[in-house]
Structure formats: C-alpha cells, structure tokens
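Note that one protein chain is taken out, while the other chains of the complex remain in position.
Moving on, here comes chain A:
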C-alpha cells in the first residue's frame, strides 16, 4: 500500500532535509514552521508489462483493436517520445521498446511492409544511435536503422513537412510529411508529468517552427496556469486545437504509459525516502555519497549522475483514440503525483537537480536550470501557484556547469548576447526570436549535428515566464553570482542569507514552502 503525499511542518524533531543542487545535494536545516511537500509513494505497478501492452493494443479505448487497423500494403509510421523522457533514462528494456516490438509483431503478422519509425524530437537535438537503440531496443534498431527507416524528425526539412491547415484561431499546423501521409500513425508515449502526452505528442513532437511559434511564446506561457494543468493551460489549448485538426486527416493510434515514482536506483534510493525514516544504511549512504561527490572532479560527478538508470515501474498502459486515452493516463499521473496543499506561501524553495528534459547526457547550463526551477517545478501545481503573487522563489543550483557546445550552441549566444541586453521574456521574444529561429548556422547544426534548434533557448526562457511574471524575487542558493546576475536574479551562499535577502520582498518572517522533489509532485493548491 503506497502512502499518499503530504505536507510536513518542520518542527524540532525534523532532521535535516535533502535538497538537490545540480550534480550534488545538500542536507538543509529548514526554519521551524517551513512546510515541506512530499510526493506520494510509488503506486502499485502493472504485474506484467508485456501483458498490459498486449491488452491495451487488443482492447483499445474508442478504437478498433490494433491488428484490425493493420493491413498489407498500408503505410505505417511509428513515432515515439525522444530521449527527454523518462528522467532519468529508464533502465533497459525501455517501455517504448516493449510496445514497439509488439506493434511490429502485429504489423508483420498483418503483412505490413512499409514501416518507418520516427523519434518525435521537434526542436530537440537529434538522438545519437546509442540513445535511439536504448529507446527502441537492439532488435528494432538493427532491423530499421541501417535502412534509414528509423530516423529523427527534422523540423527544418521543408520538403518533408506537410501543411495540414489552420485552426479556428488561425494557427498554422505543420507536421512530418511521412507521418501525415501514413495510413496509420502509431504514437508511443511516456507521460512522466501531466504536461506530456495527448495531442501534444503528435501536434508538437512532429511539428515545425510555423506551428510551435503559436504556443511556444511568452504570451501563451504566462497564461498557462499552469502548464502541468492542461485544462488551464493555453499551451495545451493550442496543442489540442492542432491535434484535433491533424486527427481530421491522419488516423492516430495513441499508446500512452505512465510510471511510478521509483526514480533512483540503489544506493541512491535514499533520495526518495522521507528523511526521518532513513535507516542507518541510508544515513551512511548519504554521508558517503556527499563525501565522494565533494572530492570528485566535475566530469566524474557528471558521469556518476548521468549514468543512473531509473528503475521505473509501469502504472498504466492505455491505447486507442488520443483524447480518451490521455484522460485515463493523466488520471493515473495525478494519482501518482498530486498532493493537497492548503494555501500559498510567501517563499517557495526548490532544489534543481542534475537533470531536466533538455540536458540528458549533457550539461545543465544556467538557462536550463532556470527552465527547470522556474518552469517545470514552479508550474507543478493545480489551482494556484504554491507561492503568492509578489512572493519570492529560492532555488538551489550552482549554475556552474557551463554550456555544452555540441548540444546547446545557440544557448551560448542567447546567454552572452540576448540576456546581456534584457531578461524580459516578452521583449526577448519580440526582438530576438526570429533571428535565432532563422539562423542558418544553428539550423545546420540542428539538422546535421546533435544541437538543439537555435530558437530552443527562447522556449526555455518562455517556460519560466509565468514564474517571472508571478514572483518579485528569485534567489539562487549556492549559485554562481555572475550567472545569476546575468539572468536577472541574485545568488546567496546559504538559505538563511537568501531569506535575509528576500526579506525586502516578503518581510522578515515569511511563510516558506519547500517542494521535496524529485520524485515529481503536483501541488493541488487551495488558495
């Protein structure tokens, strides 16, 4: 029986609490009275994943069974979520591999010859062969990659993009031509957080700039309150309009999965436990890991963390029509992650871990750390933000990992040139976005190397736009002062220093809430 999430109130019995900060963590003594939001424990997982997949494919929701949709001579495309899911990378075999293998087995039995697999990476970097193989498995990789039938989606290959029309809000809908012209598009998804899945899978993952610009912008993100709550998210409203338009032209068979909260493997599983329940072994592990990390060079710490493989369990597999499938999936995700929180606080504290969706096998540069803290974590709410309007956010991250020149070349220019001019997401969007989106060098690197698209850092900044609009102060504990200042924030050495600095905004005795994640949680806030 898994225990629900809950809100701890720090008292004299509370041990120091774990806070992630990049390639490390610290044990923090929070002020008495601080509220700490703990995620629920892992839900029971499906007893037999392969059987659950088979059941979902044979008895889909609002759709004929998959075998009935597969015919000899048809054009079948299988698209799947890219390396940004799961976080950390799932321990092999990846659930996408298990699903794709069953889909292909059924396709082979039906005599389907024309099959292609596409990684739905939109403006994310192209996946390496190792990453592709990890997701689809050796058998699928060997059968399709060498023949050019397992590819990354190329959002700048205009010859292979299809214009699908305009939504009722005049939004252009463009998508991968192969997928658009297929008799059946099977999409294989992992919904790690409520933002993902649904019409966002095809509508965003296989689209291009002319579509993305309609919802990946400052205005949409400020009005997505939050983007983890699709009914109240402008981002999702736009993606749903586009997805429905696509659905009028393309038969989409959506397969969605949800996972439990089993994020960290041993001996790092103490990250997921409630500190007062730590065994002697957990405490010893904590001390050993902290000491080890303190003497390890940056490269080794990076390797230690990025080599972690998550032992996620599968809590649900649903297949069929996009919207009813997603309803089931999202319900399971909320069941796993939602925690009731009464009232907002003056200060929100969050520890930014080593990993986000955009630095898998890469560096968490300051822009991505901001996106993780003020974007993903800040938006992990329903109802109202955990922090009141005009409050302060305190984040933990050293902001010292620098930029990965292979993966994030445009981030360097964004950081050095754009943020040096202004940090206002609205101004940045108006003044600089088009220039980065059209830059031929960035496009070249995106298409031929392993670089995120030139415009991607803008999206990361928009991701944080709602938080920047909502709070008056952002302070990074342990953060590089120059990096924090470049982004328009401040840095402090300790939590007490940060609270002292924030007292100008929230007074000397603010109410404080700390979100104890990962594992991921969604705060259901009653204002």
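General remarks:
Convention: contacts are C-beta pairs under 8 Å (C-beta built on N, C-alpha and C of every residue); 3 or more make two chains touch, one makes a residue touch a chain; residues count from 1.
As a convention for this text, contacts and distances are computed from a predicted model.
The complex includes a chain that is not drawn, and of the options "Sigma-70 family RNA polymerase sigma factor", "Dihydroxyacetone kinase subunit DhaK", "ABC transporter permease" or "Phospholipid/glycerol acyltransferase domain-containing protein" the UniProt name matching it is "Phospholipid/glycerol acyltransferase domain-containing protein". When the whole complex is considered, the residue among A:7, A:321, A:426 or A:501 that touches the unshown chain is A:7.
Of the candidate positions A:283, A:298, A:480 or A:511, contact with the hidden chain is made by A:283.
Where chain A meets the missing chain, the touching residues are 3-4, 6-11, 13-16, 27, 29, 274-278, 283, 286-287, 290-291, 294-295.
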